[in-house]
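Note that this complex is displayed minus one protein chain, with the remaining chains in position.
Up next is chain A:
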Amino acid sequence: METAIKTSTIKDKLIFEFETSKLFLFGDTQLRDQAMESFYKQGIPDRKHEEYKYTPIALMLKGEFDFSTSKNCSDEQIEPLKFLKEAYNVIIENGIFVEGLSNLENLPKGVTICSLVNAATSNSALFEKHYAQYADIKTDPFIALNTAMTKDGVFIHIAKNVIIEKPIHVIHISTASKSTIIHPRNLIVVDENAQAKIIESFETVDSKAKTFSNAVTEIVVDKHAILDHYKIQDENELGYLMNTTQVIQKKQSVFSTHTFTVSGALVRNNLTLVLDDEHIESHLNGLYITAGNQVVDNHTVVDHRKPNCNSNELYKGIIDGKSTATFNGKIFVRKDAQKTNAFQSNKNILLSEDGTINTKPQLEIYADDVKCSHGTSTGKLDQEKIFYLQARGIGLTNAKKLLMHAFASEVVNTLKIEALRDYIEGKIAKTFE
């Protein structure tokens, strides 16, 4: 048996692991079976798969993997990651919610933060209403795989009319000693008229082996609700991250999402926003700074289903070393979605001779009374600007840094939490060293 598993493909191994462990997993077994079947049918996408053309999945899944998850972080190791002093911190270690490390004291009334496993029983009505309703197992093999195999994650619920001032900071950490595949799963529900700020950060602590994290987050933004969502991806060179975020927005809601990718061996973001009612506002911002052999692939879909909605997307990238950055954005305007305003912009700076940029901004439009546009540009740092600064006594290195900061600031300035902005700026400054 042992040898049979070793020679089989990663796909077979995943299926084998699923069959042996599924009885110990929480929730609906039938859903898990369906999801696994869907994963089996779709398979692991290769380079010929249009959506995964520029993401080397094979690289992600190379080598032997372990499926067990362990908890071994201490408070001292976690402390520096809690960079927001005023926040509710949630720790997810190797895909498992760790209550002992999180600080969730004095949560305001109407705010629930608990493990997903817990929510499935203690909050079953809400859980069943929303769980796995938006991230469709048929559309993507990794969503299917996550739905089949997830062990835990965080559940956040903001009740009707509740405005929570302090941000909620969800820290995903991987601490693998052996190569691991994990499937964290999060569900965020912001009810009618509620407001919240949620930050997800991805970090590695004391990791000696490769971690492939296949994370899925479903977000519901109900009527008139306002949600600010931030993602900071800062894993080390052993971190492989497949991060799917599926958002559904209801009437007159406002959702902003900001994705910052500063390190990690391979990061693939699948971000989908469904604008399911009228007068919705959505903002998507992203900044990726890559170096070395990093691969960063941002896929976004904005699906305008109803009239009178606005969406605005801005992704910027600075590419150095032998790294590859991909941006693939799609704006989808359905037949009834008249009076839609949708804008998309992707700008890149290619610093090195060996870097690669792939960009594919797409518009798919079936309504006529719309204003949609996209634009993309790629180039190196403007020589004239460098000259201008040099002529004023600023050295070449500093001049370049200054220009890169200015380039990144368009995205960084959209951050509303000051402490977070300082943290990101610090991170950016460090990558420019």
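Simple rule for what comes next: a contact is a pair of C-beta atoms (placed from the backbone, for glycine too) under 8 Å apart; a residue touches a chain by one contact, two chains touch by 3 or more; residues count from 1.
Going forward, contacts and distances are computed from a predicted model.
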Report summary line: Expected UniProt protein name for the omitted chain (select from "Multiple sugar transport system permease protein", "Aldehyde dehydrogenase", "Fe-S cluster assembly protein SufB" or "ABC transporter substrate-binding protein") would be "Fe-S cluster assembly protein SufB"
Report summary line: Of A:L31, A:L351, A:L403 or A:A419, the residue that touches the missing chain is A:L351
Query raised in the report: Which of these, A:L238, A:C372, A:I386 or A:L402, touches the one chain of the complex that we don't see?
Result: A:C372
Report summary line: Answer key for A:Q77, A:Q195, A:Q338 or A:T431 versus the chain not shown reads A:Q338
**Report entry** Interface with the undisplayed chain - residues on chain A
**Finding:** 50, 335, 338, 348, 350-380
